[in-house]
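Yeah, one chain of the complex is gone here, protein chain that is, but the others are all in their spots.
Take a look at subunit A:
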Amino acid sequence: MVEWTEFERATIQDIFSKMDYESVGHNALTRCLVVYPWTQRYFGKFGNLYNAAAIAGNPLVAAHGAVVLHGLDKAVKNMDNIKATYAELSVLHSEKLHVDPDNFRLLADCLTIVVAGRLGNGFTADVQAAFQKFLAVVISALTKQYH
């Protein structure tokens, strides 16, 4: 089981309680599709992803970014049981969506960059460590059901 310090728990709750899920989700997914363009392979039905401006302006990207962030909420509310919480989502990403798990880390890195930009100096090294640990646990849970 994952051990969380008081600081880590408080940090995660704090970040997400103040977060604009729609905006952060949109920006994180946009950044991922621009910085790692091969991730666009999963979004063939999204229409125009031709360049950074098109991606940023694409309403399907914005909507899906929000879906992903709200999905993270499950982990925020169940920090002591993330593995079980994501069992179904893991099966979905493996069996139905066929997402290479390496992509989870790419999106997580982009989310970290977006949150860092929003929090500025509030995103201290200790906060960064806690946030990245949280995302690593989520990624591990999402990868769990792959076989």
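Rule of thumb we're sticking to: a contact is a pair of C-beta atoms (placed from the backbone, for glycine too) under 8 Å apart; a residue touches a chain by one contact, two chains touch by 3 or more; residues count from 1.
Definition applied: contacts and distances are computed from a predicted model.
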*asked:* Can you match the unshown chain of the complex to its UniProt protein name from these: "Septin 2", "EF-hand domain-containing protein", "Auxin signaling F-box 3" or "Globin domain-containing protein"?
replied: "Globin domain-containing protein"
_One chain is left out of this view; which of A:35, A:84 or A:97 touches it in the full complex?_
A:35
*Kindly state which of the options A:21, A:42 or A:123 is in contact with the chain not pictured.*
A:123
*asked:* Among A:2, A:56 or A:79, which one touches the chain that has been omitted from the display?
replied: A:56
*Residues of subunit A in contact with the chain that isn't shown?*
30-31, 34-35, 52, 55-56, 109, 112-114, 116-121, 123, 125-126, 128-129, 132
